[in-house]
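Taking it in order: structure first as structure tokens, then the write-up.
All protein chains but one are shown in place.
Right after this comes chain A.
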Amino acid sequence: MQRHLISAADLTRDDAILLLDTAEEMARVADRPIKKLPTLRGRTVVNLFFEDSTRTRISFEAAEKRLSADVINFSAKGSSVSKGESLKDTAQTLEAMGVDAVVIRHGASGAPYRLATSGWIDAAVINAGDGTHQHPTQALLDAFTMRRRLVGRDAGIGRDLAGRRVTIVGDVLHSRVARSNVDLLHTLGAEVTLVAPPTLLPVGVETWPCEIAYDLDGTLPKSDAVMMLRVQRERMNAAFFPTEREYSRRYGLDGERMARMPEHAVVMHPGPMVRGMEITAEVADSDRCTVVEQVANGVSMRMAVLYLLLGGNEPAVTHTRPPAAQQSAGERSAHTFDTAEEK
């Protein structure tokens, strides 16, 4: 594992599987009456949110608290960063207060990368979504959800998603979720197809490790998982598509379309859903839709990320250990939780 989690593309297959397996162990903790581990006791994590995002912040906060970290929430609303205090000053202020990890959500693509690589701070940086670039923990929790549903909770341990067919539908152009998912799913051996109107696919997408299709109906029967992306209504004002109605007709998922999917196939959505736009209520509320499960899995997944990046109870580990040796974090993880669990 690396010191920071900036992009899903930085994860090797082994990294990813270690993270998924660790998240399964974390999930077991959630099934217990006392859902807390002492793992990060005495460590401070700041949730530095420059963009509004209630669900992601709460998910990280829940994960941090279950690991007994001290949590600071810092929300700098809007995009006034460049006007007032700089990202650098904000980060340095927080580090001066003794922060071990920074979970950052920022509207500017690359802001977490800058934070991690500019020598501004020493803390571990976890990307909680940057601009239209990456959202690696979302991709991890999605992969976790897919592995559970398509491979099996126990059967999935140690395994990847080889051969599973994942279709991602919607506003790929503006989606960090799509980018992260394409990277991680490819690493895990899944076959990804992006479906969108050509206006909502970036120029250059043809080099991504996935297939591109404009026709949803043709793709659905060949999908093990269909991930619907949120489509903001205001996109139609910039001529990305003519009307909301036409968008849902061509790219929305309703009951009729869902019926074309294989029996075992699941419907996913990173949330928040725009019901009536990319997904109908019938689909959103069906058993095949994993939206709520994804939220629950998000907490376990983020616990795994924090645990592996911050090296459990060994404060010096992440700052001094050479990268080559960090792989061994996983060997520890297998036994640490049960013994360290609070009674």
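Everything that follows uses one rule, which is that contacts are C-beta pairs under 8 Å (C-beta built on N, C-alpha and C of every residue); 3 or more make two chains touch, one makes a residue touch a chain; residues count from 1.
Criterion: contacts and distances are computed from a predicted model.
**Student:** Name the omitted chain as UniProt records it, choosing among "2Fe-2S iron-sulfur cluster binding domain-containing protein", "Anti-sigma regulatory factor (Ser/Thr protein kinase)", "AttH component of AttEFGH ABC transport system" or "Dihydroorotase".
**Tutor:** Looking only at the record, the undisplayed chain corresponds to "Dihydroorotase".
**Student:** Among A:157, A:205, A:236 or A:295, which residue is in touch with the absent chain?
**Tutor:** The one listed residue touching the chain not shown is A:205.
**Student:** In the full complex, which of A:37, A:67 or A:111 touches the chain missing from this view?
**Tutor:** Final answer for the missing-chain contact: A:111.
**Student:** Write down which of A:17, A:62, A:87 or A:166 is the residue touching the left-out chain.
**Tutor:** In the complete complex, the chain left out is touched by residue A:87.
**Student:** Of the residues in chain A, which ones touch the absent chain?
**Tutor:** 9, 81-82, 86-88, 106-111, 113-114, 117-118, 130-134, 176, 179, 202-205, 207-208
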